[in-house]
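For this depiction, one protein chain was excluded, whereas all remaining protein chains were kept in their positions.
To keep things simple, chains are lettered A and B as they appear, and every chain counts its residues starting from 1.
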Amino acid sequence: MKKVLAIVLCVALLATLGVSLVACNKAEPVAALICLHGDNSSYDKNFIDAFKAACEAKGLTEDQYTIVVDIPEEGNDCYEKAAQFADAGYKVVFADSFGHQANMIKAAKEFADVQFCHATGTGASLSLDADASNDTPANFHNAFASIYEGRYLAGVAAGLKLIEMYGEDITDAEATIGYVGAWPYAEVISGYTSYYLGVKSIVPNVTMKVKYTNSWYDEAAEKNAAIALINAGAKLVSGHADSMGVPTACKENNIPNVFYNGVSTEDTFVIASKINWQPYFEYMLDCAMNNKPIDKDWTGTLATNSVQITALGNAAAAGTQAKLDEVKAKLISGEIKVFDTANFTVKNAKADTSAFSKASYITMDENGKLLAYNADIIDAGDYVGETNAVENGIFTESSKRSAPYFDIIIDGITIIA
Amino acid sequence: MSNNVKAKREPLFHIVKREDLKIGYKIMIYAIAIVVSLFLGGIMSSLASKGDPFSFFVSLIDGCFGSSRKLWVFLQQMALILSVSMALVPAFKMKFWNLGGNGQILIGGLAAIACMFYMGGKADDGVIVLVAVIASALAGAIWALIPALCKAFFNTNESLLTLMLNYIASGLVTFFLAVWVKSGSGVLEPIKYGNLPELGNPYILIILFGALITALMFVYLRYSKHGYELSVVGDSPNTARYIGVNVKMVVIRTMILSGAICGLVGLLLTSGMSHTIGVKTAQNMGFTAIMTTWLGNCNPLMIIATSSLVTFVTKGMEQVRMDFGLTNDSIANLIIGLVYFFIIACAFFIQYKVVFNIKLKKAVKATADNTVVASTEETSTEIEENEEEVK
Partner (left out) sequence: MVQLLQSAIRFSAVFLFGCTGEILTEKSGHLNLGIPGIMCGGTAGGCLGVALYMASLSDPSKPDYFALVMIGILMAFLFASILGGIYALLTVSLKCNQNITGLALTTFGTGFAQFIMDNFVERGNFSVASTYIAQGFPFAQKLGWFGDIFFSHGILVYLAIIIALVVSFFLKRSKIGLGLRAVGENPGAADAVGIKVDKYKYISILVGSGIAGLGGFFYVMDYAQGMYDSYATIEAFGWLAIALVIFTLWRPNLAIIGSIVFGILYVLPYFVGGDSSTRSALIKLIPYVVTVLVLLVISITGSKKAQPPSALGLTYFREER
């Protein structure tokens, strides 16, 4: 009995000793990454890999940066973790999922000396209106990338594949593609619209069917949605959700697949687009380590290598790489604008009478061309569109704020149940 | 003692119920089990990453007590688990397997958020809070009442029913989020109306609630008539009926209580902490609490210990994951499961003693019909072993 007590006491003593030792030896911490899931999610893996690479590129040692995973959007976990990092002296904390925003803002308010950065969020947009009282704190920053350019390129590759499969005289029925979306909101809508416009630039008579899963990660839902799209006539399927449900369905049905964030060696894989976070992370670390201010709202582009397309898969058509290089150069130079209002019409959206209709925000001419659109750029929680996003005939996506705000269902795209 | 009639097929050892061990022994056995399982956990973590077992323990402790904020979070988390356990205690004592804690918490939280969402800005904050308290307790109670009624009147299996209601509650949350979040993102921004007041810091309210509910449940079970009736029904429904207890009433009443407490935890999680709701708001506490309640033997005081332990391992493992660079939670589940196994096995060694009856076999072989001699031999074997054990 006594022996056991003695052992327990020894362990406790050693432990306390250990804690104090550890506290003394730690080098100055710099950066922390908060992830929604772990590296089994392609979405988070993207961030994790880029973060590690950026930290190493900046010369940080392993105990100067930390990654914490499986921090859900609900609850206070994100806030607690961010606060703990601030307590421990970290200079910058980054969270990777939309739903982390509220907690990060809360932490930012409390720790004015620490920088809090957040992906896909809209908090920075509150600084755009005249009212300064609802602005997010100065040490809170948003970041994203003009991924629509990457998706446009992926769309071009998809279009070339369709031509390869069905020839230049591709019929309307053959020119049908499918897209599995997660949630019916701007980030996803902007994504599939830009992808669609990319396909359309190669196959003018293409139509797209979209099905939502209402989840960021649900393998069965994504797979079955893809199957439903294939049954509805889709000859090529793409998706924006974090599991491998869509590629699985495509493989089984021998349908070409365009993906997001991940690569695949399947024979049905064409191409994927992704955001490369390393440029932003390096920028963020540089500012944090040198006490320079970080941009309130940062949008990476093709030019900053924040938007990337992966290497072509086995299913890609011949000559795709050359065409992609050509289009990419034009996107960077500005010669091609993805959301050029000359390339699409919005008659269906204007005629929409459902509860979530955007008709009242649309101004269109008699041909259905979009003249003006009040997008909900300033995310004050009222879900009301207030800022015109159309300038000089172009819908200026990602210029007024990094998080996408194109949420019109254009003609040629139908949502299927 | 009819063992020797079937002596030929006796196993090598048999199991005998112990007399009550002294408290000191019990604690010692548990402590050894916990330390051993954590040590094994440390070894596993080290194999999977760059750390070592020693820093494993250091990280565990650092994760819970390493800073004042971490300590507050630890106490808050512990209080939450404790509260949910208190909800389950009366149900489990009644042998009603309420696996629906998650759903009851979630539905309570949903009710609270609904109040905040619809009344926010239109009524005084104090009024909203009051309505939310009642709504969440009521919602949780109803969610528990459904399986209670089915069990009481139709003898429906409550484990399955409560499990299914978990999923249904989760689905309802998704539904309402789709209705409320017009942007379509499925994420509800925190509502600033109708928040529970912060008493000094955000954690104290929850900790106080936990302490209060534990004290109340302790008194309720030990000193009230309800508590007595509850345990009789749990031991034997027939006996209860015999002494005039309305078993159906007890089942229903207890489950209303159980559900109401879970609902209030839902209120704390939403109105008191995150001010929003999502399908994971309950953080699987309904299941964790099953473990803590049972491991604590349905005794509120012991449950304080088990809740602390479980929270310690869970929160500590978060720190371990960060420090050891593990980027998914497989190790955490592995180690938590391991700790559970050890403690469960522990309970066995506390309640039972393994007696080897090699001597018995020999004795019986030699004197087949000398039953008295055989019995005496066995008893003396036990006594000898007892003496050795006590040493």
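Here, a residue touches a chain if its C-beta (ideal position, glycine included) is under 8 Å from a C-beta of that chain, and two chains touch if they have at least 3 such contacts.
Note that the coordinates shown come from a computational prediction; the quantities given were computed from them, not determined experimentally.
Residue B:S330 is the one among B:N201, B:S236 or B:S330 that touches the chain not shown.
The residue touching the chain not shown here, chosen from A:I227, A:C287 or A:V307, is A:I227. Taking the complete complex into account, A:S243 is the one of A:N46, A:N103, A:S243 or A:S306 that touches the chain left out. Note on the undisplayed chain: of the listed residues A:H141, A:K211, A:H240 or A:K328, the one touching it is A:K211. Against the chain not displayed here, subunit B makes contact via residues 14-17, 44, 48, 97, 150, 154-157, 159-161, 163-165, 167-168, 171-172, 174-175, 178-179, 184, 186, 287, 290-291, 294-295, 328-338, 340-341, 344-345, 347-348, 352. Take subunit A: the residues that touch the chain left off the picture are 37, 40-41, 183-184, 211-212, 214, 217, 219-221, 223-225, 227-228, 231, 243-244, 247-248, 251-252, 265-266, 356, 415-417.
Here, only the chains that are shown with their structure count from here on.
Separating the CA-averaged centres of subunit A and subunit B is a span of 39 Å.
Against subunit B, the residues of subunit A that register as touching in their complex are 1, 4, 8, 11, 14-16, 18-19, 22-23, 35, 38-40, 48, 62, 66-70, 72-76, 80, 83-84, 87-88, 98-99, 102-103, 183-187, 214, 356, 376, 381, 383, 407.
Within the complex formed with subunit A, the residues of subunit B that make contact are 24, 28, 31-32, 35, 54-55, 57-58, 61-62, 66-67, 69-70, 73, 174, 178, 182-187, 189-190, 202, 269, 273-274, 276-281, 283, 318, 321-322, 325, 327-329.
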